[in-house]
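Note that one protein chain of the assembly has been removed; the remaining protein chains are unaltered in position.
Up next, chain A:
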């Protein structure tokens, strides 16, 4: 009999509880069996993704600019601001925000990134991960495992609700990324598989209904800042789950709620560049300036 993917979060959590294995381990074993690749190859492929993510964070914090000039340079400002030592939400939080913004600025500038799960939401996971690297003194093995755990949760979200802004709004992109990051952060901090699932449920619940309204249809504004919120939200959700808070709505039902909300979003709010911030007078004026035409 061949192995197929996990269909439900509950199935994944129960498997982890029964076997006593970490979720990252189950995801690695699953990948090795379904892909036919060796464990070493699967591991190294993820390690390469990690290296790509690190390179994007480092490039962004040095300062990039997109072709339109709409985004770029915020990560540099946040870094300088942190160095003054007066952040309101704490240096740890703003470190995550800086990493998230840096990555998405590189993406907007057509640089190389690793989609996690999408390019528009590619800052959220590195935002959390490279902060935790310092906070929890994670080694490379733990960081690679973080990505397998995040990916395992992401597969279930993607297969049950989707991860495209054009289909499900930004909740499906940054919301999914935030849920994946929250779940993986819990495992990295030594929490249980069930707490990981709870953290995912919190993170997605908090961003439910988030619309996809990029100005001029470009993955720039408000995408870059939304990734900052995606990372911050993941950390809050992970902390709450680690504190023992529980989700009234089971994680799988949260995912199907996201799917239904996405289907109910009007097309103006699903990556068409028509509604939300894109539809504001300023948003439309920027579109005119860049492409010389208004949206119908």
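Heads up, the rule we're going with is that contacts are C-beta pairs under 8 Å (C-beta built on N, C-alpha and C of every residue); 3 or more make two chains touch, one makes a residue touch a chain; residues count from 1.
Methods note: contacts and distances are computed from a predicted model.
This complex has a chain not shown, and the name its UniProt record holds, of "L-serine ammonia-lyase", "DJ-1/PfpI domain-containing protein", "Sugar ABC transporter permease" or "RNA polymerase sigma factor", is "L-serine ammonia-lyase". Within the set A:87, A:142 or A:167, the residue that contacts the chain not displayed is A:167. Considering the full assembly, A:112 is the residue among A:112, A:249 or A:285 that touches the omitted chain. In the complete assembly, the contact with the undisplayed chain comes from A:46, out of A:9, A:46, A:94 or A:128. For the chain missing from the display, the contacting residue among A:154, A:175 or A:251 is A:154, taking the whole complex into account.
Hidden from this view is one chain, which touches chain A at 2, 4-5, 7, 27, 30-31, 34-37, 45-46, 48-49, 52, 106-120, 122, 125, 147-148, 150-152, 154-155, 158-160, 162-167, 172-173, 180, 214, 216-220, 267, 270-274, 290-291, 295.
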